[in-house]
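Entry: subunit A
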Amino acid sequence: MNAVPESAPDSQAAVTDRSAHLAGAENAVLRCDELIAGYLPGVNILNGSDLYVGDGELIGIIGPNGAGKSTLLKAMFGLVNIRSGTVLLKGEDITNMKAHSLVSRGVGYVPQTNNVFPSLTIEENLEMGAFQVPGKFKERFEFVAELFPALKERRKQRAGSLSGGERQMVAMARALMTEPSVLLLDEPSAGLSPKLQDLVFIQAQQINKAGVTVIMVEQNARRCLQICHRGYVLDQGRNAYTGTGRELAQDPKVIELYLGTLAKA
Partner candidate 1 sequence: GGSDTAAPASPTAASSSAAAPAAKGDGKLTLGTLLPQTGSLAFLGPPEFAGVDLAIKEINEAGGVLGKDVEKIHTDSGDTTTNIASQSVDSLLAQQADAIIGAASSSVSESVIDKITGAGVVHFSPANTSDKFTTIADKGLYFRTSPPDKLQGRVLGDLVVADGNDTVGIMAMQDSYGTGLADQVAKTVQDSGAEVVERVDYDPKAADFSADVAKLKAKNPKGIVLIGFEETAKVIGELIKQGLPADKHKWYMVDGNTSNTNYIKMPKGTLKGVKGTIPGAAAPDEFQKKLLEVNPDLEDFSYAPESYDAANLLALAAEAAKSDAGTDVAAKLVEVSKGGEKCKDFKACNELLKAGKDIDYDGVSGPVEFNDAGDPAVATIGIYQYGDDNKYATKALEYRTGNIAG
Partner candidate 2 sequence: MRRAVIAFTAFLGGLILLLAAPAHAADPEQSLRGTLKLQGQPVNGVKIVVTTESGQPVQEVTSNAQGAWEVPIAEPGPYKVTLDVGTLPKDVEVRGGTNVRSLTVYEGNPATALFALQAKSADGAPPGDDGASSAFWQRAAQLTFEGFNLGLIIALAALGLSLIYGTTGLTNFAHGELVTLGALIAYGFNTGIGLHLIPAAALAVIVAGGLGYSQDRFFWGQLRRRGTGIIAMMIISIGVALFLRYLFLIVFGGESDSFVQYNAQPGMQIGPISAAPKNLVAMGIELTVLVVVGIALLRTRTGKAARAVADNPALAASSGINVDRVIRIIWTMGGAIAGLAGIMLGLSQNLKFTMGQDLLLLIFAGVTLGGLGTAFGALIGSIIVGLFVQVSTLWIPPELKNVGALAVLIIVLLFRPQGILGRRERIG
């Protein structure tokens, strides 16, 4: 595991006590309580993470590499076995529910890696995105094609031959095909050109404005914290800090440990 923040999180943004979580989570759209999950038998990656998202909220999750951010998303989405704890979606218990049934409940997800179908064409990839609403394919396709014009030009190209950034576009576009009401994004901006990174953040914000609840994991932490309503800092499978985006972005501890000073220069 990564180095633990040496001092206990004691700055103003440090909120690891459960009461705050419980209070906030009351009417949450999606909430996780004390999740424990992992891949290998006997090794827990998540060690009791709490998280909630209110309706129409945009949540950012940041943290060092290997903290368990992706695992948290996967666990919520039924792709990693949850060992204990619960996940509730609009009050319904969805712990360990199959991913495809979550999709029909309006949850969308963009994985961090392996996020396209390599042997399918771009168009087919997007078709798969709209698998449960085939009727809407045309309309949605026009929508995402406008966002990423490169995709429309190449609609017949197999995703396996795309460049890293192009794949990332396909992955993002695929998730947008269903018009989800809750969207989980795992590092959507990674590998994209600055111009497109902007687009992704703006889009995330816009989608959110349109009423979609968004949870976003980002290593482009500063940008993420700028646009999100609230943020979580995850370390070693636990929430290390939570707070509003602005609070976290200005917390010196968070800056030192997780944000770095480079971008500030």
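Candidate entries met the following condition: all candidates are chains of the complex that A comes from, given by their letters.
The rule is short, and it goes like this: a residue touches a chain if its C-beta (ideal position, glycine included) is under 8 Å from a C-beta of that chain, and two chains touch if they have at least 3 such contacts; residues count from 1.
Since the model is a prediction, treat every value here as computed from it, not as a measurement.
Candidate 2 is the one, among 1 or 2, that touches subunit A in this complex.
For subunit A in complex with candidate 2, the touching residues are 77-79, 98-100, 103-104, 109, 111, 114-120, 124, 127-129, 131-132, 134, 158, 160-161, 174, 178.
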